[in-house]
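This report concerns only the one structure given below.
Excluded from the complex is one protein chain; the other protein chains are retained at their positions.
Letters are used for the chains, namely A and B, taken in the order the chains are written, and counting of residues starts over at 1 for each.
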Amino acid sequence: MSRTKISDTILASLTWIFAGFTIFVLMFIILYILVNGVPHLTPTLFEIRYTTDNVSMFPSIVSTIVMVFLTLTFAVPLGIFTGIYLVEYVKRGSKVVMVIRTAANLLAGIPSIVYGLFGLLFFVVFLGMSFSLLAGSLTLSIMILPLVIRTTEEALQSVPDGYREGAFALGAGKLRAVFRIVLPSAMPGIFAGVILAIGRIIGESAALIFTAGTIAQLPESLSNSVRTLTVHMWVLSGEALHTNEAYATGVVLLLVVFFINTVSAFLAKKIAKG
Amino acid sequence: MKKFRLLGIVTALTGAMLLTGCGGSNSQASQQSVSGFNVNRAINVISREDGSGTRGAFIELLGIEIDGVDHTSSEADIANGTSVVITSVSGNIYAIGYISLGSLNNTVSAVSIEGVPASPETVQDGSYPIFRSFNLAIGNLNAVAQDFLDFVLSAEGQAIVVAGGYISVDATAPAFAGGGASGNVVITGSTSVAPVMERIAEAYMTVNPSANVEVHSSGSGAGITAARDGTADIGMSSRALHAHELEVVDSITVAHDGLAIIVNNNNPLENLSVEEIRQVFMGNIHNWSDLLN
Partner (left out) sequence: MSDKTLINVREAVMEKFFLFCASTSILALLLICIFLFANGIPAIQEVGVRAFLLGTEWAPLRQYPATPQFGILPMIVGSIYFMIGAIIIGVPVGIFTAIFFAYMCPDKLYFFLKPVVNLLAGIPSVVYGFFGIVVIVPIVRVLAIQFTGHLPGGASGMSILSASILLGIMILPTIIAISESAIRAVPKNYYEGALALGASHTRSVFFVIVPAAKSGILASVILGIGRAIGETMAVVMVAGNHARMPIHALRGARSLTANIVMEMGYASGLHRETLIASAVVLFVFILLINLTFTFIARKSGM
């Protein structure tokens, strides 16, 4: 075989091996949670009011969904507008872009526990929100902001300049070009960032424990302490008394993420078309 | 080639499912298949994090804390909670750890100490040597918090303590005679104490619907700090409070709890002396062969 063919085969095989490994591991994790959790999914786990007997996850499910929506409401528009500014309005490679990009990267690197710390001392204590849904979601918004900004940037940059030029040639102003032509084409990429952000929000525990507290109750107002599903799972597994229920919570977590992912995909497709 | 690839994927998926099936049937604690307990293996010591009340109580009771220095072995794995200790011990036949007796389940075995098995009864009659108290750290209590405290110490509250596998502080506690105070009570602290405190809080809110009691679990140290800073009305601690802490808050004992020394179900060890436990957790006894002869 020629050298080219050998290196080709090696690369191709590596790709299959690594991809196979990824698929194997990911399937294994999902199946593992399902096998260990589904047998313990009893109706008592879904009662509306949480008691220490039923350790119901229903309030946590509602809290999680509300937390996700609230956080996305704060962070996604902010992130997209920032991305738009960085890509459409500033000369590529200018200092401003560098500064903001560095700021975003740094924010992305700060561990969730530090956000929890910051959220505790700033939102909870200094601004007096005490353990609340609001404090938790504001903290999480800052946390996912860099992710949204970065992926919006990438997505916008991948829209060919031809689209923009075409729009300008047809007489559209910058604003219209961005919102009607460029943004919709970039939607799938932005959607990818939103998915990762949702994943991050739902998976967050350390930051929420210090800002939203751990009370399992339905969120009646923004200032209620809430316990999201992940925190619920952590608390349940924390004292070895409810490991089975923790796995059941894990199953529900997977279903919630799957549901949110599917909805987002559907939405993104709609925007891209329309 | 295409068929080969498809076969590869199918194999990967099938493999994943089979392995999960095996893992699942072993229940969530993957119990090691006993190929034999090799006594020449080293002991895997598992301890808790520094701020754990359980750890604090343990090192004090066993004299592992000497002159203010904690001499727990530096090779001890640090587990972040009781459940992690249990999962680790149930999965590793060479491991040993300590947990709250009330959290003991059948995935691990509790060792007898100097011939005395670990149970609420032996703790109660004093024959089991290692136990600690669940304490509530309090500053100035408002009316509703005081009312709740009275409930915890009443017959009803103590009945819940006993039902949870812990030991009551007062078997002859009178029935609860309060109620009627309204307001919020914020309780935070030990993850060991929180479960029983939550149940008591629920019972209290049934008796006194105008009160709202919130129980957060954050760790003994955090509970004491919160009570001291006023961030919480009551702080839960699974160890006795230190002198410098008692200068700022009061401490009320509401239950006793034994400390179980646990080993894997397939570990032949059944009995230990207090001194042996001490030396093991300080890292001075290394091999199972030193304990099993």
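What we mean here is this: contacts are C-beta pairs under 8 Å (C-beta built on N, C-alpha and C of every residue); 3 or more make two chains touch, one makes a residue touch a chain.
Note that the coordinates shown come from a computational prediction; the quantities given were computed from them, not determined experimentally.
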{"item": "Neighbouring shown chains of the undisplayed chain, as defined at the top", "value": "A, B"}
{"item": "Contacting the left-out chain in the complete assembly, out of B:102, B:157 or B:219", "value": "B:219"}
{"item": "Which residue of A:41, A:66, A:222 or A:254 touches the chain not shown here", "value": "A:254"}
{"item": "Contact footprint on chain A, counting only the chain that is left out", "value": "4-5, 8, 11-12, 14-16, 18-19, 21-23, 25-30, 32-33, 77-78, 81-82, 84-86, 89, 99-100, 102-115, 117-118, 121-122, 142, 145-147, 149-151, 154-155, 158, 160, 173-175, 189, 192, 195-196, 198-200, 202-206, 210, 229-230, 233-234, 237, 246, 250, 253-254, 257-258, 260-262"}
{"item": "Interface with the undisplayed chain - residues on chain B", "value": "2, 5-6, 9, 23, 28-30, 32, 38, 40-46, 49-51, 67-70, 73-80, 84, 87-88, 91-92, 94-95, 218-225, 228, 242, 283, 286-287"}
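Throughout what follows, only the chains that are shown with their structure count from here on.
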{"item": "In the complex with chain A, residue positions of chain B that touch it", "value": "5, 8-9, 12-13, 15-17, 19-21, 23-24, 27-28, 81-83, 86-87, 99-100, 103, 105, 191-192, 194-195, 198-199, 202, 214-218"}
{"item": "Touching residues (chain side chain A, partner chain B) in the complex", "value": "16, 20, 23-24, 27-28, 31-32, 34-36, 51-52, 131, 209, 213-215, 225, 235, 237-241, 243-244, 247"}
